[in-house]
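Note that one protein chain is taken out, while the other chains of the complex remain in position.
After this line comes chain A, so read on.
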Amino acid sequence: MAAADSPSAALRRRDLCSRGIRLAGKMRADVIDLLDTYVERQGLDASASVAAVEGVPVAAVERWDEQTGTQRLLENLAAYRAFRVLLAQMLEEHREQLGEADTTLGRALAAVLLQVSAFAYHLEELLRLESRGPPSEEGAAPPPVPQLGLFERKLRGLGVLRELAQWAVRSVRDLRQLAKASPGSSSAPGWAESP
């Protein structure tokens, strides 16, 4: 916590929180757009309900307000690391399926994947500032890739994106909470608009 107490660490933390919030907000907006594109290009129904996908972290949590900052960061980091793997799988599947033909969806997937990676980096940095350090990725083994049919894979991708959108919302709130609780910061950074 000593590092976190220094002014530079506080500034760094605040900056990370601020930009993390914006990144999560943009990521949510992009994922929403990506969902539309995905549903359209994959020939899915936007209102189709998707059962919980195995290996996809769930954003909903009980007693969210009772979580500590570190706990929030750790859960977020775990989730986004999972999403990073899932999105990478989706991108690979997309490329295998369509090659380079559908560049729009592929580029959008890649962009979201990058943002997920970036957000994960933010979380890791914040955890370092917490003198906690990010957990090793090796510890959190990627979920096994189930052998699914094409349609199931599409539905699974839809579930991943929807859940990612949920996580983006939760991450904004987590980071705001974190920013609020951070020493030397009485309020959240100037993020007026709720994602």
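The rule is short, and it goes like this: a contact is a pair of C-beta atoms (placed from the backbone, for glycine too) under 8 Å apart; a residue touches a chain by one contact, two chains touch by 3 or more; residues count from 1.
Criterion: contacts and distances are computed from a predicted model.
Name of the non-displayed chain as stated in its UniProt record, restricted to "Interleukin-6 receptor subunit beta", "histidine kinase", "Alanine aminotransferase 2" or "60S ribosome subunit biogenesis protein NIP7 homolog": "Interleukin-6 receptor subunit beta". Screening A:Asp30, A:Glu93 or A:Glu163 against the full complex identifies A:Asp30 as the residue touching the chain left out.
Across A:Arg19, A:Arg41, A:Arg132 or A:Arg173, the single residue that touches the chain missing here is A:Arg19. Contacts to the hidden chain, counted on chain A, fall at residues 19-20, 22-23, 25-26, 28-30, 33, 107-108, 110-111, 114-115, 117-118, 121-122, 124-125, 192-193, 195.
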